[in-house]
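One structure is given below, represented as structure tokens, and several questions about it will come after.
Only one protein chain is missing from this complex, and each of the others stays in its spot.
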Amino acid sequence: MSEFVEYSLLGLLSGGVIALVALSFVLIYKGTGVVNFAVGEVMMLGAYFYYAGTVTFGLAPWIAFALSLGLIGLLAVAVERSVLRPLSGQSAVAVLMATIGMASIIHGAVEAVWGGDTYSPPTLLPRTPLTFGEILIPGTVLGNFVVAAVLIGAFLAFFRYTKTGIALRATASDPVTAAVLGININYSQRLTWVLSGLVGTVAGVLIASSAGLSPLLAAAALGVFAAIILGGLDSILGAIVASLIIGWVEALAAGYLGGKTRDVVPYIVVLAILIVRPYGLFGTRTIERL
Amino acid sequence: MRRGSAPMGYPDSHRMDIATPAAVRPAGRARPGGLALSVEGVDLRFGGIHALREVSFAAAPGQITAIIGPNGAGKTSVFNTISGFYWPSAGLIRLGGEDITRVPVHARAALGLARTFQNIALFGGLSVLENIKLGGHHAMKAGVFSALRYGRAAREEEMALRAAVERDVIDFLEIDHIRHLPVDALPYGLQKRVELARALAMRPRVLMLDEPVAGMNREETEDMARFILDVQEEWGATVLLVEHDMGMVMDISSHVVVLNFGEVIASGTPAEVRRHPQVIEAYLGTEGAAA
Partner (left out) sequence: MRTGVFHETFVAEERLWDSTTTQRWMLAFTLALFTLPVWGTDYMLAMACIVGIHVIATLGLNITTGNAGLISLSHGAFLGVGCYTVAWLAKHGVPFYLTLPAAGFVTAALGVIVGLPSLRVKGLYLAIATLAAHFILTFVFREWEAVTGGVPGTSIPRASLFGFEVGGDRRVFYLIFACAFAMAVAARNLGRTYVGRAFVAVRDRDISAEILGVNLLRTKLLAFAIGAFYAGVAGGLLGYFYGAITPEYFVLTLSVFYLAAVIVGGLGSVLGSILGALFMTLLPELLRLAAHASSQWFPAVAGLLLPMQQVVFGLLIIVFLVLEPHGLAAIWARIRRTFHLWPFRT
């Protein structure tokens, strides 16, 4: 029984970080309508920048972290300008393929520069584990969860209460009207991409410092797609709940069925969800205006 | 403008008949004729919005019926319900006496229901001819394997479709000079005509036209009006029309239904509707109706 509790707890906590990555995806989808397949790669790149900052250049962890955030932000702006704006007239399929192309470029570049080995960048959070009787929770897992929770809470508040947040939501739901009302939609969309990149970087650094850094990190994001489908593509709340569930299921699978199955389980979940409840738990069933 | 039966004067146009095998050569210009369409007590809600309230009317077979009303009155909702995109919470749609309320959208084509859209819905990746040929999709029977081989069944069906489309639709609507152009390259008026052509290629018994002359000038409107009248006369199809151009509506329709806020507020002949006080107040305005 305590095994079950331990696995569940670990799973739920790691679900928090999955939620961060899911947030990164849903931000873009809600904000610009683009399905971003490069979510994992951006996350990975941010982690590698952090690694380069701390290990290669010997900077203090927090400074390196801030630098990697800045670099990813710049990259997001560059990508939005050079790739997404020219493609804005084309179909969703074309843009999706462009993000697949982006993912490939980033992945290849990272492997070319840093190689395929696994590194261990220093953590930003304390490592002390937490014990409940027989159950051991590593400090990093708990720390990641707390950071993720704080960040997600901040975003929810941002979208609800701040002027910029509401402007972003307006741009997402009706860019033309938003523009007419004086909202700078170019700026809004660019900001959305930057925010998404920053969130991804945080997630990447958290995962890298607790689980190690290698090009396989991007693959961790693929499990996020399971969470996104389960939660419904455009619902932040849904993404959060679904991420926790996915994290929990993954941990149970890894614990009871062995480590190899951990990777496959989210995908089986995806297909199962699509068969049973394709719009996910919280997704909106769109009524198209004809 | 030609009204009619002789094909465009290509001297060798009879060769088209030689190219198509006897088995599929259509017999003369026989048309199936129009069906009656009736909407009975249809009630439609979207969440909090009550789009249609107990809407009932009938389109007599072979006649032109128009639906008019201010924007947001529910005209396109009626069309979408008849097409099958919405299932009403109450009421029925009858086509030729049969209840089709819950028939899937794609199955209604084979029953004889065709439709054009307010905003042009042509397929940009295809040429004019290919767009029109898609109108014949519901009648294509050759299987996928025959198509992959381009075997006899697929080939003959394809040639018969081509001959029928050229003769009955392209010549009829005078668009033979643009048939191989990509639809994106066409001006608006011609695109509307191609959309009508595609609907005709379905061999409809009921043809629904959603604002067919929106955005057209006087001359284009008259051309389109004459085509619609030709369709009704030669094809015998029932035509259901949504339109804002009162001149055209009053000229060509034999029955008019007026919607406002999802309700039918008047129906009758154009002359009766034009004088109806509620219609004047809600839509037409005082000082008489537009021309």
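Couple of notes before you dig in:
So that you can tell them apart, the chains are marked A and B in the order they are listed, and the count of residues begins at 1 in each.
Basically, a contact is a pair of C-beta atoms (placed from the backbone, for glycine too) under 8 Å apart; a residue touches a chain by one contact, two chains touch by 3 or more.
Keep in mind that this is a model prediction, so the values were computed, not measured.
Of the chains on view, those touched by the hidden chain across the whole complex are A, B. Note on the undisplayed chain: of the listed residues A:96, A:125, A:149 or A:170, the one touching it is A:96.
Touch with the hidden chain on the side of chain A covers residues 35, 37, 83, 86-87, 90-94, 96-98, 100-112, 115, 222, 225-226, 228-229, 233, 260, 263-264, 266-268, 270-271, 274-275, 278-279, 288, 290.
In the full complex, chain B touches the hidden chain at residues 12, 15-16, 19, 83, 85, 105-110, 114-115, 117, 121-126, 130, 133-138, 140, 142, 144, 147-150, 154, 157-159, 161-163, 166, 198, 202.
What we mean here is this: only the chains that are shown with their structure count from here on.
Look at where the CA atoms of chain A average out and do the same for chain B: the two points lie 48 Å apart.
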